[in-house]
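All protein chains but one are shown in place.
First chain written, first letter: the chains are A and B, and each begins at residue 1.
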């Protein structure tokens, strides 16, 4: 009884937040899932959605959705690998403390402070698809001026199954600095003693990284991977700002959902799409949450 | 455990000669070269934005977009400010209110989760955390219709108040996480325990012991919530319109205006980004630690 007395007031303090999260996160998720199973027929008798699991089958089977999933896959792979690679590289270049470290760190990190809309407006112009002296704008124009005209391309507008790789460029630009900051904090958390010890033993720099530093960074790498991965799955603003409201070649589930709602007048398909997106994110995040929960308990 | 194992491995490595000074210098040389090269690439978009914003609309051509302006012009800035000013104000109200509200709730929750362990706390905390990761698309359709319903009886809620509610609620998870982690290390259990033994109630402890030491965590969550509310577009797109929306909405409209005036557009990008950039430059250190706590520890 006495125990209850100590925690009950705490739970009461928590109650408003619990209720808000319950209603606005889980309640609304529930409503969304429920409406994804709706059967919709217009008053004139046209069947818009069959209802039940058939709604899911319809969306998953549609060529347009599969194309959006493919785009998402290309975007995610290039973005996550790119952000991790540059983030780690920059962190390694900076971690031992170079003169002007603060300035470099700020430069690499500043895109993070800018909204996807603001950067999207700029990258939309930078990645204009025209090539050649007559038409080149943005990056293609810069490449001509730098004497590298052969590198010009149509970026995300190009005719390639992998066009979304170009859409990952601004995303990497924006978030590689974040990954760098995570890794830098990780490096800083490793005591110099450990390095010194290894160095005294005559280990080469590479070996020190390989055997002393990297293993200790793996939890941070995992965090970074999860954060980048789930951001990529949700990415909407950037694509919307760069490619406009209705762009098939750069369509991903998140942008398709918007069109389903307001252009295709099919809110049920939009709800199905959103539910699948949630499942994809959960697939990435839930194991991770369980894992951190366990390690935290083990650490206590 | 893990670290001793690695040290063991290292010990097995065949000893090598230490590097000579010259080689180390060369390495620092390439290091700097690389750092400067990457910095130039990262700054490249900023360069073109600044340069374009200072050209007169007539001077902008795609041929000369990368050159410095021949003549400085404030026309783009003036035009962009005129278009964005009302939305800037709305964004300011939104970002400040949402940051304060969610930080306050976060500190309450962080305190409870870190000091008053109750049955089911871990489960509830994990459920909170998942709320941080959900794609907002998954709640957007019902949220939109809920808000439209509510606004039909409480019209004053339309626009920024609606966004304040949304950002406050969906900011609760991350703020809770930051405060919980902060209190777990910065606020010894003994102090809280001692106060309780002295007969202080939970709220009293929060007010007179927890809050006074919370400033560092507040700085982090305030900055974090301010920037994410300022930079949000998805909620703005679904829950507001051009006349009531924040600056990201206004900027998107400005940029997709039918007659592209690039100096105005690029000046608009800078104006809309200035508040978060200022926060970032002035309080960069806290900003970084805010980012750090974005990763679940």
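We take it that a contact is a pair of C-beta atoms (placed from the backbone, for glycine too) under 8 Å apart; a residue touches a chain by one contact, two chains touch by 3 or more.
Please note the rule applied: contacts and distances are computed from a predicted model.
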Study note, to complete from the structure: Should one name the undisplayed chain from "Mycofactocin biosynthesis chaperone MftB", "Heme lyase CcmF/NrfE family subunit", "RsbT antagonist protein RsbS" or "Probable sugar-binding periplasmic protein" using UniProt, the answer is "Probable sugar-binding periplasmic protein"
Check your understanding: Which listed residue (B:68, B:148 or B:274) would be found touching the missing chain in the intact complex?
Key -> B:148
Point to revise | Candidates A:130, A:149, A:202 or A:215 - the one touching the absent chain | key: A:130
Check your understanding: At which residues does subunit A meet the chain that is not included here?
Key -> 42-44, 46, 64, 124, 127-132, 134-135, 154, 156-159, 163, 242-250, 258-259, 261-266
Study note, to complete from the structure: Interface residues of subunit B toward the undisplayed chain are 144-145, 148-149, 152, 237-243, 249, 252-253, 256, 258-260
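As a working rule, only the chains that are shown with their structure count from here on.
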Review point. When the centre of a chain is set as the mean of its C-alpha atoms, what distance in Å lies between subunit A and subunit B?
Key: 15
Check your understanding: Which bits of subunit B are touching subunit A when the two form their complex?
Key -> 2-3, 6-7, 9-11, 13-19, 28, 31-32, 34-35, 38-39, 42-46, 48-49, 62-63, 65-66, 105, 108-109, 111-113, 115-119, 122, 124, 126-131, 133-143, 146, 169-170, 172-173, 176, 196, 201-203, 206, 227, 230-234, 237, 248, 251-252, 255-256, 262, 265-266, 268-269, 272-273, 276-277, 279-281, 284, 287-288, 291-292, 294-297
Check your understanding: Which subunit A residues qualify as touching subunit B in the complex?
Key -> 6-11, 13-14, 16-18, 20-21, 24-26, 28-29, 31-32, 35, 86, 90, 93-94, 98, 104, 106-119, 121-126, 128, 136-138, 141-142, 145, 173, 177-178, 181-182, 185, 194, 197-198, 201-205, 207-208, 211-212, 215-216, 220, 223-224, 227, 230, 233-234, 236-237, 240-241, 244, 254, 257-258, 261, 267, 270-271, 273-275, 277-278, 281-282, 285-286, 288-290, 292-293
